[in-house]
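The next block holds one structure in the form of structure tokens; read it before the comments.
Yeah, one chain of the complex is gone here, protein chain that is, but the others are all in their spots.
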Amino acid sequence: MRATKQTKRGGRLDARIEVTLVIASKLTHPAAELTVLLRAAKSRRSFMSHQVHQACIDACNECADACDRCSTACLQEQDVQMMAKCIALDMDCAAICRLAAGFMARNSEFARQVCKLCAEVCRACGEECGKHQMEHCQACSKACLLCANECTKMAG
Amino acid sequence: MRATKQTKRGGRLDARIEVTLVIASKLTHPAAELTVLLRAAKSRRSFMSHQVHQACIDACNECADACDRCSTACLQEQDVQMMAKCIALDMDCAAICRLAAGFMARNSEFARQVCKLCAEVCRACGEECGKHQMEHCQACSKACLLCANECTKMAG
Amino acid sequence: MRATKQTKRGGRLDARIEVTLVIASKLTHPAAELTVLLRAAKSRRSFMSHQVHQACIDACNECADACDRCSTACLQEQDVQMMAKCIALDMDCAAICRLAAGFMARNSEFARQVCKLCAEVCRACGEECGKHQMEHCQACSKACLLCANECTKMAG
Partner (left out) sequence: MRATKQTKRGGRLDARIEVTLVIASKLTHPAAELTVLLRAAKSRRSFMSHQVHQACIDACNECADACDRCSTACLQEQDVQMMAKCIALDMDCAAICRLAAGFMARNSEFARQVCKLCAEVCRACGEECGKHQMEHCQACSKACLLCANECTKMAG
């Protein structure tokens, strides 16, 4: 929902850039002023366009938090040994999810590739957590699989 | 709102732990079974209790994203030199916000201290961004100051 | 050089594990004791084996530091606008290099894939930095290209 709203704002932005260009074409010193306007529009466009990634950024942040919570709760379980793989994957998944959120928010040229790899880690972590019945593992598994989906979409 | 809901769940949890202990006291082999139940309760309590930090975790994630967006948009402004301090603080702020979110989600014994320092960085970044009229700087400034408030509360 | 030393230690370790197994085979309660010994050996082996990644971990840490230094120095250049792409890539590269160092040190099952992507980011950053004559850009470019090589080897 949040993403849809952002996409609309992105649409409005494109309209605003067109208007800007029409105005720009009527200026007395078009060359210099156009450069200024175009850079400003590019900055705004960039600021807006990566709000389009919002759904995936949110999923990454939520997944990282769920993984961090899960690892701490796993460490307090009766049988920690059984949770060892889960804890290790939680660490990997939290780390790459936070990285992916940053790459998307910075609109990095590598955002898609980071998301593609992030989806793989999320899937592995979600599957491992899904094997355990504890609330924290089930919550984490759900967050991981949602995030894997969003990241796969992002990776295109 | 999300935090309030979580606090309530925390309250319900405490009740559930008490019930657990009453049941435990009636078991035939209380010593061993109590240990198991207490560890399970501790794991659940930990899982629940740091959902209480949710408002601050959310503020940190949103602030980190706003800073990352702001630095990218600043780099595309006409006068990048004017934005240099803003970009440098955006980098610091995004990094420490993501760290703080992790410490809180892991319910670390150092979460309060990390949040105290995070609040300082957020305040500095929020003030610097607040000096610039661009939409990305104003949005970032707002996210930083909100996060500084939440982190100050967390640091207690 | 450091890596070679570690590899040798890895070799010695294998010998030690074999000796352990020979001793284990002469124990009175082989089944239970063997499990204990095997887990200890696995823990030691894991601890040692990812020291084999040392050359790549060192390259990632040095590259991350060089990128962080470069972005700060770029922000203080006379013509910051010219450095915008360099700064953006420095941020990406520092972030993924630190992530890769962590994945390798934790001997993660995803270490190779993270290194493969890290190599790509390093290469892009090294090429961009290489276009600028400032000492910080040249130093960063060198560190990035060295790291790209190590990561490519790791990714196998």
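By written order: A, B and C. Residues from 1 in each chain.
We take it that a contact is a pair of C-beta atoms (placed from the backbone, for glycine too) under 8 Å apart; a residue touches a chain by one contact, two chains touch by 3 or more.
All of these numbers come straight from a predicted model, not from anything done at the bench.
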| item | value |
| --- | --- |
| Absent-chain contact - pick from C:I57, C:C93, C:C118 or C:A148 | C:I57 |
| Option from B:C56, B:C74 or B:M91 whose C-beta touches the chain left out | B:M91 |
| Omitted-chain contact residue, chosen from B:C63, B:V114, B:C129 or B:C147 | B:V114 |
| Positions on chain C contacted by the hidden chain, ascending | 36, 39-40, 42-44, 46-47, 50-51, 57, 61, 64-66, 68-74, 76-78, 94, 98, 101-102, 105-107, 134-136 |
| Residue ranges of chain B at the interface with the undisplayed chain | 88, 91-92, 95-96, 99, 102-103, 106, 108-110, 113-114, 117, 120-121, 124 |
| Where the unshown chain meets chain A, residue by residue | 71-72, 75-76, 78-81, 83-84, 87-88, 91 |
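Heads up, the rule we're going with is that only the chains that are shown with their structure count from here on.
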| item | value |
| --- | --- |
| Core chain by centroid distance, with centroids computed from Cα atoms only | A |
| Superposing rotation of chain A relative to chain B, computed on C-alpha atoms, to nearest 5° | 180 |
| Between chain A and chain C, centroid-to-centroid distance (C-alpha), Å | 25 |
| Distance between the centres, which are taken as Cα means, of chain B and chain A, whole angstrom | 18 |
| Whole-Å separation of chain centres (CA-atom averages), chain B against chain C | 29 |
| Interface hub residues of chain C, defined as touching at least two other chains | 88, 91 |
